[in-house]
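Apart from one protein chain that is not included, each protein chain of the complex appears where it belongs.
Take a look at chain A:
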Amino acid sequence: MPKMDMIQALNSALDVMMSRDPDVLVFGEDVGYFGGVFRVTDGLQKKHGLKRCFDTPISEGGIIATAIGMGAYGLRPVAEIQFADYILPAFDQLVSEAARLRYRSGGEFWAPITVRSPYGGGIFGGQTHSQSPEAIFAHVTGLKTVIPSNPYDAKGLLIASIEDDDPVIFLEPKRIYNGPFDGHHDRALKTWAESPGSDVPEGHYTVPLGKAAVVREGREATVLAYGTMVHVAKSGIEESGVDAELIDLRSIVPLDIDTIVASVRKTGRCVILHEASRFGGFGGELSALLQERCFYHLKSPIGRVAGWDTPYPHAFEWDYFPGPARLAAALKRVMED
């Protein structure tokens, strides 16, 4: 089985789907001839033709609107927004249109679109190349939000998203495009080739939406994470000395409620880790759900480790980024309570 990094795995997913289904087409800013600013669409235009993978004007609203129109026609467009920070001009199209089309038309029309977008920080991206907007989309009924944490999942989840008949926001943690990042920015980077999750089948397979992965089994506490934070959580758990179970949500919506509830009922303690700012973040929803469903199993208050409630800063990258030390401290705290 070939080794792939996350970019190659995503590229492979697009290639597989374009080869299988002539209704799948790929477009966005710089995705065509050039192959994308992160190389995710590299070679697709050459292999599948100009009309299957093409450049668009710099217009996020127009990109998503035309994707919705194509979806209503019967195609399966995969649109790219260059950075999740720049998805907001398309917010009206996503919230008022893509998410509601099936509902408001009584099932006459729907938007089977996939919106890929690199997201997250840890790359000195400053305020507009670092944001994590998943909670904004989680609040929108009718949208699915998916976030992979390794090459195998990235390909399988992207194929599942493209095949899904509902609109999917597919957020790609750009910090781990080339290798897993555990938050230790002062250490040498690992490559995907030497890390788990990089054995990626060449052909078609899916990782189902709405199914979380138990990355590490543990008895004393549960850590919920997704994207880059899965890797940060691994090292944070190690450093804490706590025997914590680590769950990679993989889908924000649909959420695998059964897996997380079972884990927290088992461990009785939970820390939620995400990079997005804390107030109104998805951790709040997770915490509320677990409080409702695991109240009599909880031995301590649910912890949340997240980005601060500030815009994502440039010089303060590692003061902002919720690294392993902060998770370890939170784990020790929930063990003491």
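Keep in mind that, in the parts below, contacts are C-beta pairs under 8 Å (C-beta built on N, C-alpha and C of every residue); 3 or more make two chains touch, one makes a residue touch a chain; residues count from 1.
Assume contacts and distances are computed from a predicted model.
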item: Omitted chain, identified by the protein name its UniProt record gives, among "Cytochrome D ubiquinol oxidase subunit II", "2-oxoisovalerate dehydrogenase subunit alpha", "Phenylacetate-CoA oxygenase, PaaG subunit" or "Multicomponent Na+:H+ antiporter subunit A"; value: "2-oxoisovalerate dehydrogenase subunit alpha"
item: Full-complex contact with the absent chain, from A:Leu14, A:Leu101 or A:Ile147; value: A:Leu101
item: Residue in contact with the excluded chain [from A:Ser59, A:Thr128, A:Thr191 or A:Thr310]; value: A:Ser59
item: Sites on chain A contacted by the missing partner chain, in the whole complex; value: 25, 51, 56-57, 59, 61-62, 65-75, 77, 89, 92-93, 96-97, 100-110, 141-142, 144, 165-166, 210, 253-255, 257
